[in-house]
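A short worksheet on the structure shown next.
All protein chains but one are shown in place.
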């Protein structure tokens, strides 16, 4: 609606540049809402948003819940551990059941790549992908783009290095698609075990196995979280070894442009993929990303569930 | 209040026909609320509804939570795994503690039959039974009745076959009581190990151990969920055997009336007690039941916690 090609937000690849810019522009307005003393607008009053999380997540679930509540929507949380999923109900039946309760949006996080697409194909209500397996995390890419645009003034033609476990990262995939559509020079870098040869081709990015060429001239250094399960899978020798080779500290950051920003989707392993000095330093925009997350998710919920004739961002008066 | 014999909804047996019809009639109005663009009425603004769930449940807890929120009540969830129950506090103390916080309603699901009655005898606030052991699940029976009435135009004098694990089913018990009070011909059918001889007498229904006579001429075929723990208890030989003998597929459905509807309280074991073809077929009202659930629960919350002088179902204006 209003430029979105579908009533869902499933991945970045389904969006056009105009869709992306529309989200970012709407997010600019909502960004201010969260900074007001009264952090709430009546935009989605009477709408029902269900957070259906098959994977635990502090920041993403909380970010969506706060976004929904600041839009005055009714937010309902369902997590797998307390749901009938443990009774063996299929994803299809769970979703059809939810749909019959007339939610306006179902926000789903699922360990299986493609689960949100499957769900969206079965439901009449809107579906937002909050992260599916290794496939996509579109609101993360949108909040990253929002953060980059605020820091750099534009998304066009930037040089961006994504560092870490590229192979397993839905964050890397969604960011690569988004940034390429704005003509960015996207470099992915990490241990060869974690940077698949086909990734560069599939996403039209450049792959590296050493930090130096990847960071040279970069406007943005985007660190990815190292999952400890990669160690047991023998994809990494040790965290210490990883940190020494691909961790972003002050020396590594010096390889990028002098005004390069450093990003991380969180939660950070300080001392592994990012040093505490850099994480807390003046070029870190890690917390800006979190703040952007609420604004971008408000924008997404608004664009998918809002009604054209309703006011979007007027302040709510005291009752 | 308003025809209810008690401030609680504990079981169907405590309701009269007029009470039941009052719930169903109120639910018709609330049914439309969930289909509006703005799915919310101010009816229970300033009321507090606590969902106290000692058993996990996706659909029932979510259904009650959505019902409460669409009535503008404040809904608070408490599940056993995160509660002080694990510290050994008694049900009595937990409930008295909650009562002191001035909820208007406590919705309780408990594995012990009779727990909601005990709680209601101790509390001053209203109590809604959301399923207790093998005893009762009154809102399920009410939403089933709502669904049947919408499909058949009446509840009076229908023939209804309830198929499956009758012995352990609170759904069967609550439905039997409700439907018998409307003069329905209620037949219960399942393996002899799961259809207790005394059930038919106690609930004034007819018992069968073969599908054919039970389904003959039925207006409604109500499947029950098979719990896998019945296998380990040696009450069932195998799911395959159960499915072959008592599963409802197209051939079995043909034994009922040509316009018979098929119901299931969910979550379904597709291929066990119901075939996918039937579950998704034109005579399935499984999702209608879910939709009815929100409406019926809104009606129950309204009748138990609402105030006569407050408007029930006026649309909420945009703030």
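Read from first to last, the chains carry the letters A and B; within each, the first residue is number 1.
In this section, contacts are C-beta pairs under 8 Å (C-beta built on N, C-alpha and C of every residue); 3 or more make two chains touch, one makes a residue touch a chain.
Everything numeric in this text was worked out from a predicted model, so none of it was measured.
The chain omitted from view is touched by exactly one of B:34, B:48, B:62 or B:159, namely B:48.
For the chain missing from the display, the contacting residue among B:25, B:89, B:212 or B:241 is B:89, taking the whole complex into account. Listed here are the chain A residues that touch the chain not shown: 34-40, 56-59, 61-63, 65-66, 69-70, 79, 81, 228, 266-270, 287-288, 290-291, 293-294, 316, 318-319.
Within the complete assembly, residues 42, 45-48, 50, 72, 74, 76, 78, 81-90, 93-94, 96-104, 307, 310-311, 316-317, 319 of chain B touch the chain that is not shown.
Assume only the chains that are shown with their structure count from here on.
Taking each chain's centre as the average of its CA atoms, chain A and chain B sit 39 Å apart.
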